[in-house]
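Notes follow the structure.
What you see is the complex with one protein chain gone and the rest in place.
Chains: A and B, in written order; residue numbering restarts at 1 for each.
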Amino acid sequence: MDTFVQEVLEAYQRDKTRLMDILIDIQAQFGYIPPAVVGQIAEALQVSRVDVEQTLSFYHFFSTTPRGEYAIYLNNSVVANMMGRAKIAKTFEDELGCKFGEVTPDGKVGLFETACIGMSDQEPAALINGVVFPNLTPFRVREIVRDIKAGKSPEEMLTASYGDGQNSSPLIKAVVQNHIYKKGPVLSDDYQPGEALKKIVQMTPEAVIEEVKASNLRGRGGAGFPTGLKWEFCRKFPSKQRYIFCNADEGEPGTFKDRVILTERAQLLLEGMAIAGYAVGATQGILYVRYEYKYLQKHLEEMIRIGHEKGYLGQNIGGKEGFDFDVRIQFGAGAYVCGEESALIESAEGKRGEPRDRPPFPVEKGYLDQPTVVNNVETLCSVVKIILNGGSWYRSFGTEASTGTKVLSVSGDCRYPGIYEVEWGFSVNDILDMVGADVEDVQAVQVGGPSGACIGPDEFDRILCYADLATGGSMIIFNHRRDLLREVILNFTNFFIEESCGSCVPCRMLSVIMRDKLLKILNGHGVYQDLIDLEEWGKIMKANRCGLGQTAPRPILTSLKNFRHLYEERLQDKDFDSGFDLEAAIKDACEATQRTPHLHKPERQETAYENELVGAIGDLL
Amino acid sequence: MSVVKFIIDGVECIAEKGEYLLQAARQNGIYIPSLCHLEGYKPRGSCRICNVKVNGRLMTACTTPVADGMDIENDTPELRDIRTAILEILFVEGNHFCPACERSGNCELQAQIYRHQIMAPRFPFQFPDRDVDASHPNILKDYNRCILCKRCIRAIKDENGKSFFAFKKRSHKVEISMDPTMKENLTEELAQRAMEVCPVGALLRKEKGYDTPIGKRKYDKQPIGSEIETAK
Partner (left out) sequence: MSKPVVATTSLAGCFGCHMSILDIDERILDLIELVEFDKSPINDIKTFSRECDIGLIEGGCCNSENVEVLRDFRKHCKTLILVGECAIMGGLPALRNNIPIKECLEEAYLNSPSVTENEERIIPNDDELPIILNKVYPCQEIVKIDYYLPGCPPRADLIWETLVALIEGRKPKLDYELIKYD
């Protein structure tokens, strides 16, 4: 054990900023991070043990106790539930004889829940030692458990053909499907790697930035900050070293478009990163990929290797003296909040994924305190096409204020869940029509994932654009048979609770208190005041530092606004109900003392007793 | 250093450029309530009670450098409500039994609650299951009272800059852990310092406490922040 750990530590030069990589390698080797190893790491990195633990304990996929030879992570997202997760979970538990959160007594299999793994178009899905098992059925689960008992490796357990496109490449070998139903500039097959790089070396970095600014491209992760402006800020901030980050940590439940882009258009993405590097004057790029997509690691490494081989990455790119750019991959380890750009940077520095205070902004002081640009996968891909065809060409797509296209991840109740690259300006109705949803039967659409908005049919004419429905691309469709509050809103709220970094007070705790209030209503104890409380308390959440904390109440708030009747029909016709249940509250004591609860002592008896007493005293007198 | 002008609640103020808003306001005799802030250490903006509106946007005063022409709202009903709510959340999140706490009367959470005239929290008490760690010879950690302000994390380090305290886990399950291997390095001086930087009674020197009689404690007579406001 010691020598392996030493090798890992040496491989990362005992550099504490590479703690994530160190922990990932050790977790992969042993299935957990043994306590003795924590001490060894702390010593090698010359930090306290608690400093290693603070990172280690932050991420969902790290553990200090064994997670089993086969660590099964079953997605518990809304879409997974809609597609029959409950039966899958039960079959796993029955077949394995162990519950979720546990490891079988022989240490062979661990069964765990995990948040959306980016497979919403092929749910229910699980990760087993990093291998994706989509489209699970109880039958398939029994097969898997049989194979586990027979000692097969997860790769050997795959029974279906590998998926379409690069999914079947020898470096991926995944049974995952791309489900690309509509292509545009980003997903277009019409792409020759290196063409845009040839073009930019003839341009000044400032001209590249101007071209991107002219395109009016805005960040595709959801926040929508103008890309050219971000680059310009970074370039202008004085520094010797700058960094380009690609944010491929897509964790918003219901999105999976970056998975498809990483699978099919990795070259395009790397070229986009190199262009960004050229434009802002950065020589190092970091592709931060969520742990759930670790199955793409070899493929992505190969794409980087090819980039070097063909001269798209490395030294003197495109023959231009001094245009150096290299990319390394940084994997996460299960933390939605790392999708926030400053948390992503913290994580890449080996720390807890806690968002930073701003100012300073990453473009001034980012990775290792140097100016850093963090761009979404799709943004960087779009850049390549903008360089090739010009900013004004790009502006011909979309609307005037929201130019270009958006890659949507569509899932839920529709015939063709998958990837659709559409121009900005599509209405929700257009999209429902496009994806084969039974429009009459659609109860609600969650636009932009849990941090977006839950809207009903009266708003389906709203359009996707930064001024109306801005979105990172997640669209989840719910038909009328879905219990919107219990199945959707509660799940989303729990998701935000689990994914809070725990730093800001309202995000850490008020989200829990609001969830409990929602549960009170769902359990039939709601009164009208509870709705007012939820609305008022939701406002306090604005005080949080980052987007996660600020949007955490949105599932409740947007459903309260748009589906108020679902709340109201559950309310009681009285002014006050604390939800206190006396029978439940005395249960433990009754059991401990073997008493039968008799709560409602008849009042008559009491009075009779007192009268008796008065009588007795009277007699004495 | 250049001097900048800015406005807080209509009052014109001046400060050195780059000064954090919280201090800049205090230099001008305006108190912005704070809890996680610790003079002399890098601010962290985690308690969020120093939220003010800068040109209409919510920002934490402890982390925001003051700039020329900033228009700042501090004492408004909206901000008072946010602060009050956050204090109430902190109060129900832990197990704050003031009558039995060594820090009562000198506690900053309690002092803020007094300042904001909170009679009772609007939120239900969580009664979390939390531990007391009395294993160390010099210091006692009562996690029931911790408000996760990170002051001890930031302020208490050994001569090599190694931490004694750190966050552990995330979400509402987050906690402060004390390094077991660093125990012998936690000198009496550091323990004393840890107790002083802790705004509540979560870190205490052993065998010390209740040494100031009721009526003479720091916040018995005057609200926290009043020394800044009266200095004006």
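Going forward, a residue touches a chain if its C-beta (ideal position, glycine included) is under 8 Å from a C-beta of that chain, and two chains touch if they have at least 3 such contacts.
This one's a predicted model, so the numbers in the text were calculated from it and none came from an experiment.
Enquirer: Among B:S34, B:T60 or B:S104, which one touches the chain that has been omitted from the display?
Expert: Hidden-chain contact among the options goes to B:S104.
Enquirer: Can you say which of B:E12, B:D129 or B:E184 touches the chain missing from this structure?
Expert: Counting the whole complex, the residue in contact with the absent chain is B:D129.
Enquirer: I need the residue numbers on chain A that touch the omitted chain, in ascending order.
Expert: 575-576, 578, 580, 582, 584-595, 597-599, 601, 610
Enquirer: Where does chain B touch the missing chain, residue by residue?
Expert: 95-101, 104-105, 110, 113-114, 117, 119-120, 124-125, 127-130, 214, 220-223
The rule is simple: only the chains that are shown with their structure count from here on.
Enquirer: Compute the distance, rounded to whole Å, between the mean C-alpha positions of chain A and chain B.
Expert: 32
Enquirer: Please output the residues of chain B touching chain A within their complex, sorted ascending.
Expert: 43-49, 51, 58, 60, 63-65, 81-82, 85-86, 89-90, 92-93, 122-124, 126, 147-148, 160, 162-174, 177-182
Enquirer: Which of the residues in chain A come into contact with chain B in the complex?
Expert: Against chain B, chain A makes touches at 39, 42, 46-51, 53-54, 57-58, 335, 352, 357, 359, 497-506, 508-510, 512-513, 516, 533, 537, 539-540, 542-545.
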